[in-house]
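Removed: one protein chain of the complex. Kept in place: all other protein chains.
Think of it as A, B and C in the order they're written, each chain with its own count starting at 1.
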Amino acid sequence: MGINYLYQEYEVSRNMDRCINCRVCERQCANEVHSFDKDKNIMRSDDVNCVNCHRCVALCPTRALKIVKTDHTFKENANWRGSIINEIYKQAESGAVLLSSMGNPNNYPVYFDKILLNASQVTNPSIDPLREPMETKVFLGSKPKSIQRDKDGRLINNLSCGIELSVPIMFSAMSYGSISYNAHESLARAAKEAGILYNTGEGGLHKDFYQYGSNTIVQVASGRFGVYKDYLEAGAAIEIKMGQGAKPGIGGHLPGAKIVGDISKTRMVPEGSDAISPAPHHDIYSIEDLRQLVYSLKETTNYKKPVIVKIAAVHNVAAIASGIARSGADIIAIDGFRGGTGAAPTRIRDNVGIPIELALASVDQRLRDEGIRDNVSIVVGGSIRNSSDIVKAIALGADCVYIGTAALLALGCHLCRSCQTGKCNWGIATQSPELVKRLNPDIGFKRLVNLVGAWEHEIKEMMGGMGINSIESLKGNRLMLRGVGLSEKELQILGIKHAGE
Amino acid sequence: MRYVIIGNSTAAVGAVEGIRKNDLEGEIIIISKEPYHVYSRPLISYLLYGKTDEERMKYRSKDFYDTMNCKAILGREAVKIDDAKKEVHLDDGEVLNYDKLLVATGSLPFVPPMEGLDGVHKRFSFMSLDDAKKVESAISSNSKVLIIGAGLIGLKCAEGISKRVESITVVDLADRILSSILDRDGAEIVKSHMEKRNIKFILNTKVETFANNEAVLSNGEKVEFDVLVLAVGVIPNTGLIKEINGKINRGIVVDEFCQTSIPDIFAAGDCCESFDITMEQNKVLALLPNAYMQGECAGINMAGGKKEYGKAIPMNAISFFGLHIITAGSYIGEVFSKSNGENYKKLFVKDGLLKGYIMIGDIEKAGIYTSLIREKTPLCDIDFELVLQSPGLMAFTRKDRKKILGGVVNEY
Amino acid sequence: MLKEGQIRIPSGCAISGIFSKSGKRVSGESIIKSIATMHDRSNGLGGGFAAYGIYPEYKDYYALHVFYDGDTSQEECEKFLERHFDIINLSKIPTRKTPRITDAPLIWRYFVTPLPTKLAESQLDEKEFTARCVMKINMGIDGAYVFSSGKNMGVFKAVGYPEDVGEFYKLEEYSGYCWTAHGRYPTNTPGWWGGAHPFALLDYSVVHNGEISSYDANRRTIEMYGYKCTLQTDTEVITYIIDYLNRKIGLSLEEISGVVAAPFWQVINSMPKEENEKYTYLRNVFSSLLITGPFSILVGFEGGMMALNDRLKLRSMVIGEKDDMVYAASEECAIRVIEENLDRVWSPKGGEAVIATLNRGVI
């Protein structure tokens, strides 16, 4: 109250004519917004704690609820916007760094939305994916520069180990700890069912999920949590996390309060102690050091696991990628500035990094210019929102995409961006057992499989429209793209023409 | 294969349905001295009360005999069994031979000797549809009805006619009503509930003599009446078996397959005994569910199946003027009670097992207690405190619940 | 109007090919007759021929066919050639005036061999040296365009209907064991002679009917290996892919067909283990060289000819055989018109390469 009073951002709008007092809203809100007034025999809502997660809205059987943005306002000011003012009040009160979750929500250009796809007309037939085979299988990993033959002239398989995917989609790194056991189970099972991979993040791999190893990427991050030989050998690939799109240059911090039980065991961090991932890897201060880690990991796993190096898309991403492509890594993962997070300093999340579309275009071109594009595969993430984003990313030059936020949405996330509170009403970004159980992996995994399957269908439709029946013919096929409303410079970086050209 | 069933009530239906589980072809003949399509005996009081009618009283649908492919000889009595020749003799001299015979003759009213009883004209039992019809035609709005016996039959009769007569007096020798199923406190609750409906009880008392329309009681009191209902008790109808020297105890003695001591003759229902697992002794359990299950078991075994009849216990669900009573098992061992106004509950525990219970008023989920008794669930395996408070599956372990609610269901 | 190289121009077409396995050399008359039959598949905006075995007397020398816009470009180009090659013979390519072929550039032919000193200095093999020189001319010398650069073979092309192009170049005077021909139906073109087909590099020549959807994926990949797609045509990129895979990587033509018109995974999955592994390997390693979209191509090369359709067979192509002769054409009529009594005629499946090579010991 008083100087530190902030008017709530959202208001619960309850249609009393429709409310039947079933109290499901009350039972399902971990923020205790709703309550039943026995005397008056009506439901009440205290908006102050509402995070706009829609759990109550989604479960209300009579559609009596909706959440509306408050019309309470400051005096209009295009510069000192309400959100900015509120942040100052919060910091003046707390003296603390502001924390946020999920991806950058600010109004920066989304280049995917300014790129349009081609389709065949007359001179080249479109292909009907319902009638003709339409292939989406991709292989990730470095390609040999020459062939070898045995004494009978047969080709020798001189490929180094790689990853095979039924569709060019993988679930990006989300650690057990930042998301729940059930969320992890859903991802792991979905990856297996869909013939793709998911990523452990830096939280280690729960013993229960070793069975999904061939669909797992095990991550090695700066904190090295949960990393040991069995872990490295458990997965289909190893990812060295150098950076994250939501917080380039920033480490991570899982408070000791969350390091309990299985999380402690899986991370190999004593119960109750903070799990701090340093900003840099303290054994990697240069590209040569990275090369050493890449080969250390390969040595450890007998060169049987491809190594992914994940970086955040920053200004000189192309040069960094070029270095990585010569470091022995098999795959480069680039995370754009819109990538999600369980928690990051707001200022970092909202102001650091570059859009993935531009990063991808420049990295792909740079590696081609240097003739080393075949050394590595490129995986991009950081707000891949739908199948057309995927098609555009691949046409720009990606081999595959990472989806994180989209996967969480499929699991029920409503992007309320309150992960840092640990009270996720959808059972995803929480470790509280009664909340975790809200995500039934039987449902979760099915929804993920559905999403990947639906996108696969759509990708095939779009490919078929372009007259392409195998995804490798889409990769880097920038002629299939045209820009709208982009400057010469942007078109040049993207390597595409303007619509109409 | 010819199956002959003497009797046409619950046990007989159970037997028919049991036989047809194993044998769709064999001939089934039902013999009943009553001329009616099978009906539910306990409903006769509801008939008088107006809550049901003869049509709805049918225990099975009109086409039951047809769909079950059996022949019903109604209105004729089986008078003799010749077990050597495997024959049943009917009252009109017809002789039916059988391969398997079921005796499901039910029970007969027990009437103790009372002086002057023969002089009472409007005197009825209350066990059959005919009894009910007779009572109905005998009573009028100014009838004074005397009921001897404050057991289930007597009290249901009292309820049935309560709105149609001037007064009802119930006399019983016992110190409480429903003495076979209720303890003293429970009986008191029911009694006062019934007294509110203008039913008068005279307990600890018997009729010494009847003098025309007046009964002189053992306590000296005189009760004027014009209609007399005799509901002192019932006894198993064992005559046919007795005549051929089949083993009889209180009722016809049967083994676990419902077979009598005589080859190819089975017995089921109120006429025979069951093994009460709560007391671990043979008892006549004259209860409808018991009759059905015993009959069904007999039927299955008659048709070549192999099924043991077990888990029999006394159990009753009954209500008087909206007050529900559910009881089961035996009232032995340690008593745990939970009472709240008209809601009355007593649980009886012995040897770590629930042996019996009484619930009056709130009878929700009573079956969970029944099941604890029937399944002999060790109470140490469940949360007894919780189940005592309110019956529920919550008292079981998560593992057991998974079996109960997630497993394949096959309960008997 | 932008010409090839400045803009990508899709086109439909007719193709035809004749090959003698015994190395019997036939004159250009047959192939002209064949391609003329499919007149309606062209629109007069490009036609051309590739002929193999036509320069036996100069068979050890690279025969460079060059278009010049004018004297300046010719001078500049010849200076370049002199600096890099020993020029054994040079002449104008003989042509015949015809009203249907107009605006002809200067058309010259050079028989050359790399200067040994230059070759040694470059540390390249002879073919690579020559190929690079050709690309340098085409990219760097304005107005000069080398459109044929193989040994004992030559490309003849122009803006016009193919039969007129044949007449223009007096092809009846040449005889070769292999002929391919092309009639072009571009959807727009400024009518640049260099844009006509066949497209050739060293002794690889490609005639192609179709419009590939994978163009830019293929182009950006092949350019990484030192090729420069100056024309932005399918034929060009296909030629480079074949040159790369065959000459540089060392894949056989049959293996190349497994790359550019790779079997579908469902087919690969049902192959025996060894085949399965081979095709999986090829699709994995050379994934970006898969060509999708409709095409039928005839690839001419030293001693052979390959006919190949895209994996869905979205363009027609028929093969005919008579004795030692192999014919391939967009339409059967174009074969029947020159050989009525075929021993066998069939339509190869999508992705099924038909490869004809000279019998052992011939030439």
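Just so we're on the same page, a contact is a pair of C-beta atoms (placed from the backbone, for glycine too) under 8 Å apart; a residue touches a chain by one contact, two chains touch by 3 or more.
What we mean here is this: contacts and distances are computed from a predicted model.
The listed choices are "4Fe-4S ferredoxin", "Carbohydrate ABC transporter ATP-binding protein, CUT1 family", "Malonate decarboxylase alpha subunit" or "Glutathione transport system permease protein GsiD"; the UniProt protein name belonging to the chain that is not shown reads "4Fe-4S ferredoxin".
Contacts of the undrawn chain with the visible chains, over the full complex, involve A, B. Within the set B:Ile29, B:Ala317, B:Ile332 or B:Leu379, the residue that contacts the chain not displayed is B:Ala317. Only one of A:Arg23, A:Arg44 or A:Lys207 touches the absent chain when the whole complex is considered: A:Arg23.
Listed by residue number, the positions of subunit A touching the unshown chain are 17-18, 20, 22-24, 27-28, 58-59, 61-62, 64, 433-434, 437-438, 440, 442-443.
Interface residues of subunit B facing the missing partner chain: 14, 40, 42-43, 46, 51-52, 56-61, 288-289, 292-293, 296, 315-319, 322, 324, 326, 328, 363-368, 370-371, 374-375, 386, 391-394, 398, 401-402, 404-412.
Everything that follows uses one rule, which is that only the chains that are shown with their structure count from here on.
Shared contact partners of subunit A and subunit B are absent; no chain touches both. Subunit C has its Cα centroid 47 Å from the Cα centroid of subunit A.
Measuring from the averaged C-alpha position of subunit B to that of subunit C gives a distance of 102 Å. Residues 120, 123-125, 127, 132-133, 135, 137-139, 143-144, 146-147, 149, 154-155, 157, 159, 162, 368, 371, 373-374, 397, 466-470, 472-480 of subunit A are the ones touching subunit C in the complex. Considering their complex, residues 8, 10-12, 187, 210-218, 220-221, 223-225, 249-251, 255, 262, 264-266, 274, 277-278, 281-288, 290-294, 311-312, 314 of subunit C touch subunit A.
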